[in-house]
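Shown here: the complex without one of its protein chains, the others still in place.
Letters A and B mark the chains as written, and numbering starts fresh at 1 in each.
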Amino acid sequence: MERNHIQLSEESLAKQSTTLNLGPTHPATHGVFQNILEVDGERVLSTEPTIGYIHRAFEKIAERRPYYQITPLTDRLNYCSAPINNIGWHLTVEKLVGISVPKRVDYLRVIIMELARIADHIVCNSVIGVDTGALTGFTYVFQYREKIYEIYEEICGSRLTTNIGRFGGFERNFTDVAWDKIDAFLREFPKAWKEFEDLLNRNRIFMERCQGAGPLTPEMALAYSVTGPNLRAAGVDFDVRVATPYSSYEDFDFKIPVGSTGDVYDRFMVRNMEIWESLGIIQQALEKLKDLDPSVFHADVPEFYLPEKKDVYTKMEALIYHFKIIMGETEILPGEIYHAVEGANGEVGYYLISDGGRTPYRLHFRRPCFIYYQMYPEIIKGGLLSDAILALSSINVIAGELDA
Amino acid sequence: MSLTYENLRQVLSDKFGDSAVYEESFGMLSVTVPSAQILKLLQFLYENEGMGFRFLSDLSGVHYPERQGEEFCVVYHLHNLVENVRLRVKTFVPAEKPDVFTATKVFPGANWMERETYDFFGINFVGHPDLRRILNADEMDYFPMRKEYTLEDPQRTDKDDEMFGRGGSV
Partner (left out) sequence: MPRPVQYNANDKVKLVDLPEGYAGEGFYATSFDKVVGLARKNSLWPLPFATSCCGIEFMATMGANYDLARFGSERMGFTPRQCDMLLVAGTISKKLAPVLRQVYIQMAEPRWVVAIGACASSGGIFDSYSVLQGIDQVIPVDVYVPGCPPRPEGILDGILKLQELVGNESLRRRNSEQYKALMQSYGIQ
């Protein structure tokens, strides 16, 4: 148990640079990962990241669980925007099995996913503010995350790790209270976000801190398979919602904000603008929902979607379906599928191989944070130490998604 | 020539002949090649004028213990961002000598993805700059995602097989 966590090389004492351990537990790194930095004064020469401090073996656990029981596992990948992972998993299995969901379900899913994206971007941007010393923004906008949590609670009962939805739709229709809360959120949040932007966007200290820190060129971003806001800040407009639309995203009209230099300021601004786009999408979804039948909230797939209790007590087929779903004996046809959704950090992919049994044969999560954290040593090379800390929080590494 | 799956099959058959096996399911084409040709295929897909598969979405491994002589499979998911076309490339290697050429020369982002695949399955990526464990503890001496190992820690003393639903006295 007394393993030394810092492996110093042979000539360590003779060299001019200092070895600094930005250890697994550190107040400025938001998550559990270690960076051993070589610094010369204030300049970072190189760094060696170590991850795996929160490896929970999701892929191995997924091979033991029936398909429904994997949804709570997907929650815990990117826990700041858990509904996106859940809905992405449901979309994967629906594509494999061939379930087509009604339009209204698609639009409801879009609303939930965009709310989750807003929640994740709120965390990332306010934490960039905290790392530069601007604590006010953080304490102010975190209140709106509570409002988003209240909306989730109305729909699925839980705040953070939501386990929202079922294969084919949602577990219950959105209540009037939920609609009121969504309307209230859309009324009040834009004002608060405008205030947050006024605090930081054109703030001279913030701009001088952030511009030029941790720059990422588009060639490097594409070479390291970066996706999401980090890639868009570098200048490449790749968004899975536009490239391979899922859940009726093609019906919505939104812009993709793109940056130019890929530094911390661009990433901050891209996330800011994505929040405005998400608010626009939710507004459009609410408009479109007015024309659809409000009682539809799931597809008619009794093999996967739990039947209503009154049918379970009276009809035989409903009882059998209920039993099979709860005991996890639903048979999924053999097949191999890769499906991707646009998470808050990039392309969240699910590679599922089913061999016809009740549990997946192999489930691999394409986790964006894991893939783009590789470029962190490249973007801080030659920069100052404080820029390195700022770059780390601006690329939004979420430890659950890093290690899975 | 637009990049549809038929044209892609045509071009790849011309270049690689019978060694490539094709399969299309759920809107994505899978190409399986022998492990000796995997690097050539990835380079062809990257550099060739009409191909342009310059983005590696995902790299993972699968263990098929029943397939004798071809137990491990390495799966690459490629994406052509300009034409918006996805492709899956697979290669099989035997368990006695699980060697695959590294893709880091073509895609630097494959570095950690290959380390993760090595960590879980023990597939040796020939030519990788730094092939060591990434997610598990360095002292671990087995490759946990292989099918013969259980999910739980083998050294558990407080729970036994019966509690995990595997045999026991009942």
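Just so it is clear, a contact is a pair of C-beta atoms (placed from the backbone, for glycine too) under 8 Å apart; a residue touches a chain by one contact, two chains touch by 3 or more.
Values in this document were obtained by computation on a predicted structure and should not be read as measured data.
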Omitted-chain contact residue, chosen from A:Arg56, A:Lys103 or A:Arg358: A:Arg56
Missing-chain contacts mapped onto chain B: 135-137, 144, 149-154
Residues of chain A (touch criterion as defined above) contacting the omitted chain: 1-3, 5, 23-27, 31-32, 52-57, 60-61, 72-73, 75-76, 79-80, 123, 139, 142-143, 145-146, 149, 159-161, 399-400, 403
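Definition applied: only the chains that are shown with their structure count from here on.
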Chain A-touching residues of chain B, taken from the complex the two chains share: 25-26, 28, 30, 54-58, 60, 62-63, 75, 77, 81, 84, 86, 88, 107-113, 116, 120, 133-137, 144-145, 151
Chain A residues within the chain B interface of the complex: 51-52, 55, 57, 59-61, 63-64, 95-96, 222-226, 236, 238, 243-244, 335-338, 340, 347, 349, 351, 353, 361-362, 364, 366, 370-371, 373-375, 403-404
